[in-house]
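The other protein chains are all here in position, but one chain of the complex has been omitted.
All chains are identified by letter, namely A and B, in their written order; residue positions are counted from 1 within each chain.
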Amino acid sequence: MSSTESAAEAVTPAPDVDIDLTGRVKRLSESIARPALLACAVFSGAVVTLVIAYVFWYAIPVLLEQGWEFVSTGGWDISIDEAWTEPAVTFGALPLIAGTTLTTLGALLVSVALGLGCAIFIAELSPDAVRRPLEAVVQMLAGIPSVVFGLVGLSVVVPFLQGLVPADSYDVVTEVPLEGDSLLAGVIVLSFMILPFFVTVAVDALRAVPRSYTDGGLALGLSRWRSITRIQVPTAAPGLLAGAVLASARAIGEAIALSMVAGSIAFIPSLEWGLKYFPFMPARTMASAIVESGGEGMSIPLIQNAMFGLGALLLLASLSLSIIARVIVNWYGRRLSLDTGREL
Amino acid sequence: MKEHRSIVRTARPLSLVGPAFAWLAAGVVAAACVFIIVYIVKEGLSHVDWTFLSSDPDPSPASGEGGGVRIPIVGTAFLVFITTLLTFPIALGASVYLAEYMDERRPLTKAIRLGLEVLAGVPSAVFGMFGVAMFSHGIFTFMSSSGAEGSDVAFGRSFLVAGVVMAIHVLPFVIKAMEEAIRAVPVSYRQGAAALGVTKWRALQRVVLPAASPGIATGVILGMGLAAGDTAIVWLTLGGTMNMAVDAWWQLSSAVEVLRGTGSTLTTFIYFSSPAGEGNAPELAYAGAMVLLVLLVSLNAVATFLGRKPRSV
Partner (left out) sequence: MYASKEDAVTQKSPVRPTSEADEAAHLLAELDREMIRAARSLETGTLIDVRDLEVRYGSKVVLTDVGLDIPLRQITAFIGPSGCGKSTALRCFNRMNDEIRSFSMSGRIRIGGQDIMEPKVDVTELRRQVGMVFQHPNPFPMSIHENIALAIREHTPRISRDEVDHLVEWALTKANLWNEVKDDLKRSALALSGGQQQRLCIARALAVKPTVLMLDEPCASLDPISTARIEELLLELSGEYTIIIVTHNLAQARRISDDVAFFLMGRLLEFGEARRVFEDPLRRETADYVRGVYG
């Protein structure tokens, strides 16, 4: 463009100013640092594919060989016993799947109900003097090791439930003994284990709801509680849902505490004897089965196969939950930023 | 029909049900946590004495002695140390990259984030199983003892194996905490440094990371707490034995043997001693649990202290 050129010519050059903008200081560290940091990040993100690939590499032949029956039949405990001596055994993990599903769903129900109340309390209702210690308590609960949960459950919850087992259970349910260490004990202990994770996410989700929303409700004459439940909780719902999904991912993977309190018998709890007996039925989860039999059992090829089968199922479950949680959070983030007009 | 409503408050008892439930829920949660801690202290305190802390576990309950937690404490320390050593540099590098250099829209970034989320969701039992199987391959014999005679298989259980597997397990959590700490450093510091012509890497070294250091330390401690509190990985990859492979573990000359050998931590000691384990000595389990809780609470206290420290010079 000629006009620009001529304009440029018209500039009076500044006297006695010597500008040199080419760098003089060599900065080698900069060019090394970046790839090194990238390598760390890529390694951290990729190491999970190693775990997944390894587990599936060994699990797929097992699952193919065992076929559909691996997930549709029972008899797990007997198969594991036989696997120590027999040359070939088929495994049926249905009781373990049932155990995992039931404990997870039960714990999720309790922890969401209790956790939502707790989260509303922390985010909205509590006076500062109560909130801080309570938040510390929730954090502490998250930090208590699962083996300690198991130990306390075994010493407190199990004996308590033992006293509630219907007296005639031996006559009615003949297949397994009904004891205090049961599905219900597992659900109770597991609820408190996953509760802090739900509460933490739920508090964040509730706090992320713009103040103006609930203020709008208050200005319309809604009571404080009504504007929380009618406006704040529904707006935060996707966040709460993501919290519940994350909490259930924890529950599915929990091994030690459940193996201590839930009875440790691979049994499909059934309603056929009536609701009265159901909570006291024993259960064993997939993760517990891995910890219980995977110690010495990993040296036995048959048991190792069975373990990899379980590992693959667990991985599939936790993988899908992670992805579901991510999808919810993404969608929620977009919606909230649309609503409030700000980037999150 | 005209309706007159007074603005004077009328009693509506139902409106109290909801808030009451929230108060109750919070109370239950707090009570549960307090109960667990008080219970462990109450049951464990009478058994925690110098003999308990300074003697080694006695896996055969027949002797009636029970034994102590010296080896488990040392084992926990070893495991936490190895885990931290492996996690810290990688987590710091990754979190700096994620917080400072990442373009969130790039597919690579999304893949790394997804990978970390999935990693955080993998159950520790699966990690443990993966660890034993993976490190039982012959090429990993250097990390543990050799397996059965004449076979090309490693034993697959040792402090090294447990440390590596534990590091993978805690990595995403530590990265997340560190990344948050780095992101919390005000943008104005970075801008100020950039406007002075300080390169990004140097600004990180000199300004951003020092400012984020309390949060980074909190991340490290979080990882230590996770490693100290996990049972499944330890139970599977450290072997179910209570004592170490070498009796004289404190000698420097036996360091390699100790690292390649099996052992126990406080968590496996508790599991083993609990009524659900083979040891079946609940009082030892409580005492062990109390020691573990004291350890974790002190770690948390350090983290809180570092977090509260004002960011000055």
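Here is the rule we use: a residue touches a chain if its C-beta (ideal position, glycine included) is under 8 Å from a C-beta of that chain, and two chains touch if they have at least 3 such contacts.
Remember, it's a predicted structure, so these values are computed and weren't measured experimentally.
Novice: Sort by label and list the shown chains the missing chain touches.
Specialist: Taking every chain of the complex into account, the missing one touches A, B.
Novice: Out of B:Gly27, B:Pro210 or B:Pro275, point to the residue that touches the absent chain in the complete complex.
Specialist: Selected residue, touching the omitted chain: B:Pro210.
Novice: In the complete assembly, which of B:Ala77, B:Val153 or B:Val198 touches the absent chain?
Specialist: B:Val198
Novice: Go through chain B and note every residue touching the omitted chain.
Specialist: 103, 186, 188-189, 191-199, 202, 206-207, 210-211, 311-313
Novice: Going by the touch rule given at the top, which residues of chain A touch the chain that is not shown?
Specialist: So the residues of chain A touching the unseen chain are 1, 4, 7-8, 11-15, 17-25, 27.
Note that only the chains that are shown with their structure count from here on.
Novice: Where on chain B is chain A touching in the complex?
Specialist: That would be residues 15, 18-19, 21-26, 28-30, 32-37, 39-40, 43, 89-94, 96-98, 101-102, 108, 111-130, 132-134, 136, 147-148, 156, 168, 171-172, 175, 199-202, 225, 228-232, 235-236, 239-240, 267, 270-271, 274-276, 282, 285-286, 289, 292-293, 296-297, 300 of chain B.
Novice: For the complex, which residues does chain A have touching chain B?
Specialist: My answer: residues 27, 29-30, 33-34, 36-49, 51-52, 54-55, 58, 113-118, 120-122, 125-126, 130, 133-134, 137-141, 143-152, 154-156, 192, 195-196, 199, 223-226, 229, 246, 249, 252-256, 259-261, 264, 287-288, 290-291, 294-296, 298-299, 304, 307-308, 311, 314-315, 318-319, 321-323, 325-326.
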